[in-house]
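Note that this complex is displayed minus one protein chain, with the remaining chains in position.
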Amino acid sequence: MSQGTLSAPAAPAAAAPPRGGALKRLSRRNSTVAFLLTLPLILLILGLVVYPFLYAIYLSTLNRRMTRFIGWENFTFLLSRETFWNVVFQSVLFAVSAVLLKALIGFILAHVLHALPAKGQRKWRGMLLVPWVIPPAISTLAWWWLFDPSYSAFNWALMGIGVDPVPWLGQAGWARFSVILVNVWYGSPFFMIMYLAALKSVPDQLYEAAAIDGASGWQKLRYVTFPMMRNIISITVLFSLIVTFANFDIVRILTNGGPQDTTHVFATYAFQVGIQSGDIPLGASVSLFMFPLLAVFAIFTLRGVNRRSKEMA
Amino acid sequence: MSSTTATPFVPAEIRHGSLRRERRWALIGAYVALAVFVVFFMTPPFHMLMTSLKSSGEIADLSGNPWIVAAPTLQNYWELLTEGNYLVHFRNSVIVTACTVAISMVISVMAAFALARMKFWGSATLATGVFLTYLVPETLLFIPMFQIIGGLGLYNNLWAMVLIFPTLTVPFCTWIMIGYFASIPKELDEAALIDGASHLQMLWKIFIPVALPGILAAMIFAFTVSWAAFIYPIAFLVSSDQMVLTVGIVSDLIRADTFQWGKIMAGALMAALPPLLVYAFLMDYYIAGLTAGATKG
């Protein structure tokens, strides 16, 4: 048989050229269709993501009036400024503590929800997701009002139990706490819903098998739940690190970086420097400082997602 | 106490009873924890609602309880809807969001179909690129975008938002649509191929109807992102008639040092209403869209 195969190409060889041509035409037509279908996406990514990014790099090498190439000067200038180091510190503090708290609260809530009887779960879940649904630029207005120096409803309640009013946004330490608090309020539901989805994807039989093997509640968490959710947890944490690190709206509305620039994160500082003070190149440099860290997070996220999709397949 | 007396008789029953009691306590603990968090999560919207129902006199009265309304009034809502630019902002938000959702869906559905079903040169790279683009935060790009929009003569123009917002929505929409399309059994397109469908007929008559839940989830995602977008509007829109809700409320209701808190809260509440309504009525699709990124694709 294999000999037959080897000799076979000889006979159809004469007929081959037209067929090869037709086949090629067909597959070329397919790629043309595929190319046309993805063209808008490619244009969007190239024109409105890749190009602006490269343009940002170019901008960051110009002087304030954008008339002269100055190389690294914007970056070295920033590195020599105490305010900038303050921004770096606050961005890291803000992102890390907010993400840890969100992950923790989300994990607790997901577990508590998962333990509820199915019929009540929906209602509770519905209420717990509300902070995530309201646009943060809008919900932060409510927080701003709750933190108002003279009319703060929190302080009114604290006074009721005999505690002194808190300068929520007026003092560096409290202001840092407040922006983190609002971010945790806004972001915890997201973690909760991701973990809940992951919990639901763990087959009940695994828990039953673990119970029969004599696992306690904690051991089930440690040996069944955690390993099964590890990927989702890391994807969610990394993703949230990116988003939180690059946060703009909450800080911008609550404190606008104050008091004395202590709550500025990269995005708000870049906005203040680049748009409000009109030093576009310096603003671009500030936001570009975010890139290395974000790139690392992004690569790890992608790895997690790839591993996860392999698992699912 | 009863357990000590019961010990000699039927140990099995005690264990059963304590198990049940343990479970009941766990459940009570769960409800307490949930209640605490629901209070924490609901406080701002609740306070928002209370303030929005107060007259400015009542808000300014420091002796009153800020958490409850003594004399509810719809004055703030009425004034917002009849005077000032609130309705203009609302209309702008609707226009921008509608256009963004439409553009996002067209681009992402077409691209996702090609990426999920037609293997072509560079398709894997493109799919990865789409995901990485999704991870690029807008705060990294708003400054060069400011220059680009200015260069296009679109500064302080609502339509600049329609141009830019798809960058926030398309990557993720494409990503989740790839997941949904990939989950459609391959035999379905083979059947359609034999039935005589072209690629576009296959997309339109089979893939889009079958993946409708996914499309709905992606649409909801695009809607919420576009409705909530903040940094581009605040950077690029300066005159009130071009503004969308997220920036318009504050800019119009805060003049120097006078904060019209009642109207701000009323405006914020109404601005939060569309996403809340979409969420309330389409919760499953909303959540599917949220979680799809990590579990699909």
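In order of appearance the chains are A and B, and numbering begins at 1 in each one.
FYI, contacts are C-beta pairs under 8 Å (C-beta built on N, C-alpha and C of every residue); 3 or more make two chains touch, one makes a residue touch a chain.
Throughout what follows, contacts and distances are computed from a predicted model.
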- Item | Per UniProt record, name of the chain withheld from view ["Oxidoreductase", "Cytochrome C Planctomycete-type domain-containing protein", "Sugar ABC transporter ATP-binding protein" or "Sulfurtransferase complex subunit TusD"] | "Sugar ABC transporter ATP-binding protein"
- Message: Among B:22, B:195, B:241 or B:284, exactly one should touch the missing chain; which is it?
- Response: B:195
- Of the residues in chain B, which ones touch the absent chain? 185, 187-188, 190-197, 201, 205-206, 209-210, 212
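In this section, only the chains that are shown with their structure count from here on.
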- Using mean CA coordinates as chain centres, what's the chain A-chain B distance in Å? 14
- Can you name the residues of chain A that touch chain B in the complex? 30-31, 33-35, 37-38, 40-42, 44-45, 48-49, 51-53, 55-56, 59, 105, 108-109, 112-113, 115-116, 122, 124, 126-131, 133-139, 141-143, 145-146, 148, 150-153, 156-157, 185, 188-190, 193-194, 197-198, 201, 232, 235-236, 239, 242-243, 245-249, 252-253, 266-267, 270-271, 274-275, 280, 283-284, 287-288, 290-291, 294, 297-298, 301-302, 305, 308-309, 312
- Residue ranges of chain B in contact with chain A within the complex: 26-27, 30, 33-34, 37-38, 40-45, 47-48, 51, 59, 62, 65-67, 106-108, 110-111, 113-115, 118, 120-121, 123, 126, 128-133, 135-148, 163-164, 166-167, 170-171, 174, 199-200, 224, 227-228, 230-231, 234-235, 245-247, 249-250, 261, 264-265, 268, 271-272, 275-276, 279-280, 283, 286-287, 290-291, 293-297
